[in-house]
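All protein chains but one are shown in place.
What follows is chain A.
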Amino acid sequence: MPQYPNRQFLDFEKPIKELYEQIDQAKKLAEKNPKIDYNSNIEQLEALILAKRKEITDNLTPWQRVQLSRHPDRPYTLKYIDKMTTDFVELYGDRNVKDDKAMVGGFASLDGETIMFIGQQKGTNTKQRQLRNFGMANPEGYRKALRLMRLAEKFNKPIVTLIDTPGAFPGMEAEERGQSEAIARNIYEMFRLKVPVICIIIGEGASGGALGIGVGDRVFMLENSWYTVISPENCSSILWRSWDYKETAAEQLKLTSDYMSEFGLVDGVISEPVGGAHWDYDLAAATLKDTIKKSLAELKKVSAEKRISQRIAKFEKMGNFEEVKA
């Protein structure tokens, strides 16, 4: 986890940066004047930082929450796997076209239990971001995910997917290789998996690209993640015919975890460290791990057949309409 001064600050996090700068100054003064005790001063500033983190996240607009979900210091899939598990063996390729670096997966041990982890992966620097295609998978990424899910099913291992994508990649080759079919196939096949499936939106949950690994017995969202049918920017561009209404679009879409939980479209919200997951990777991973373990224990009490019928029934109920006499 990057520490100040390597930490990056979003616009609305700038007051926190200023507090760090004040600590820096206090430390410099302490060096110059060894006789004066600046420790209480520094401690005070550190307490202020914590309070500011809380204050900022308590009053986020939907758009700011979207920004937080994309925070450059936010932990991504491989980070969570690293923090939560041991003996991770990453598995590559769809056995068909290539290995998609935007989608990662493999077996890992969660307190002694083998689980198949799958998720979109974003890069942490410019080079990595390009390599990971900004977390936008191609069809081979979805097919790799499905291959790994079937592998897990064969050996009766539960599946956990970590979702973090601005969407499936809208490219020419993606169309040639059937982006639509790949996503559709995954959604369909995930309903038929005999092992427990837990899906967690850890950052961005955009559209079919997210749902392509998003059908589970339990679906959770991290507090500062979002999940809906389109990104606020694209929604603004289509419905408002301008890129300038992303804030309004984010409000109208009601895409944040609190709404999604209220709507019953996800099974729960996983709380993040004060200020967001980027402030404490260990704590964020520990909370995530707790939720996974608790849900797995519940799901294992149910037979495979019943899990599948409950999985279908859960999604079958989703929708809002009225019925009048035809």
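In this section, a contact is a pair of C-beta atoms (placed from the backbone, for glycine too) under 8 Å apart; a residue touches a chain by one contact, two chains touch by 3 or more; residues count from 1.
In the analysis below, contacts and distances are computed from a predicted model.
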Inset, instruction - Mind telling me which option in "Phosphate ABC transporter ATP-binding protein", "Carbon-monoxide dehydrogenase large subunit", "Recombination protein RecR" or "Acetyl-coenzyme A carboxylase carboxyl transferase subunit beta" is what UniProt lists for the chain we can't see? - result: "Acetyl-coenzyme A carboxylase carboxyl transferase subunit beta"
Legend entry - Residue touching the undisplayed chain, where the options are A:17, A:83, A:194 or A:254: A:254
Inset, instruction - Check the options A:32, A:127, A:301 or A:325 and report the residue that touches the missing chain. - result: A:325
Inset, instruction - May I ask which residue of A:174, A:222, A:285 or A:299 touches the chain that does not appear here? - result: A:174
Legend entry - Which residue of A:26, A:97 or A:229 touches the chain not shown here: A:229
Legend entry - Residue numbers in chain A that touch the chain omitted from display: 167-172, 174-181, 183-185, 187-188, 191-192, 207-208, 211-212, 214-215, 227-230, 234-235, 237-241, 245, 249, 252-255, 260, 263, 265, 311-312, 315-316, 318-326
